[in-house]
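Omission of a single protein chain aside, the complex is shown with its protein chains in their original locations.
And now, subunit A:
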Amino acid sequence: MRHGKLAHAPSPMALRRYGFILSFLAAPLVLYAVFVVGPYIQAFQIALTNWKGISPNFDYIGFENFTKLFDDGAFWPAVRHHGLLLLVMPLATIAIALFFSFLLNVGGGQRNGRRTGVPGAAFYKIVFFFPQVLAVAIVGVLFQAILSPDKSGVLNSALGAVGIDPVGWLINPDLALWTIIGVMVWQAVGFYVVLFSAGMSSIPQDVFEAAALDGAGRFTLFFKITLPLLWDTLQVGWVYLGIAAFDGFALVQVLSVDRGGPDNATTVLPLEIWRQAFTFSKYGYASAMGVALFFLTLTFAALTLRVTRRERIEF
């Protein structure tokens, strides 16, 4: 019908309609094309050049940037760090958040036949979520003070009070990345508590009642009822955290010693991209790293969707 209309002389009404559509889409589309789509496409092109910021000239060098990348002393550590982040950070965050949201929503026992959260659940939810509204960069500065290696750091002076020597949270290369993962988990847990709580509150009460009638304890309720019915929300959480595991830029840049140190012990790909581009002006090489990061993220997303695919439980 639409095409039929177009074939004949368009009516004034149809013209007005197209004029309206065009006027509403033009500005967002132009902005999006110039500042988002354009740069993404150019990145693939620049990745094949030897462009170094200062000179306007560059040559196409094929995949040389990528072969150089595989010999780069910072590239493989960065990829390994993403692997560790990907393994530890989502697992720790989801486990802690699941535990808390179960306590806050279901763990309080029964009252008038309804399962409720522990007393004070609303307060805990408000407190836990707060770090989420802080900028990652601000959290980085905050933890720099908290984790400082001498006794001025809160954590070390608290440990000192119970007789433990100061720990070099960020200066010990074996510990630094774990410390950063800990800070990420600190900030993320509240968000997932709220997310999983929303998921849990949409599970019908009678499911819990029926299970309780059959004598199910808290562990059964958690593993046999809550977890399977929350699967979709968990999957979303996993994807979000996985994407976050490929970032980490702001936290590592602000919090770590020497931006990614000590001795590349905490570096991540986004940090290397930023450094190559804006410290060394190696535009071609930085873009090649960007392409590598893109394919890593894409692989993760595809794998996650495949592995976690599962029968959806209707309720």
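In this text, a residue touches a chain if its C-beta (ideal position, glycine included) is under 8 Å from a C-beta of that chain, and two chains touch if they have at least 3 such contacts; residues count from 1.
Just so it is clear, contacts and distances are computed from a predicted model.
Not every chain of the complex appears here, and the one that does not is recorded in UniProt as "Carbohydrate ABC transporter permease", selected from "Aspartate carbamoyltransferase", "Carbohydrate ABC transporter permease", "Transport ATP-binding protein CydC" or "HprK-related kinase A". Residue-wise, the contact with the chain that is not shown comes from A:Phe129, picked out of A:Phe66, A:Phe129 or A:Trp231. Checked against the full complex, the candidates A:Tyr32, A:Phe63 or A:Trp76 give a single residue touching the omitted chain, namely A:Tyr32. Summary of contacts with the chain left out: across A:Asn50, A:Asn172, A:Thr220 or A:Thr297, the touching residue is A:Thr297.
Along subunit A, the points of touch with the absent chain fall at residues 2, 16-18, 20-21, 23-25, 27-29, 31-32, 34-40, 42-43, 46, 96, 99-100, 103-104, 107-110, 113, 118, 120, 123-138, 140-146, 150-154, 157-158, 161, 186, 189-191, 194-195, 198-199, 209, 212-213, 215, 217-218, 233, 236-237, 240, 246-247, 249-250, 253-254, 269-270, 273-274, 277-278, 283, 286-287, 290-291, 293-294, 297-298, 301.
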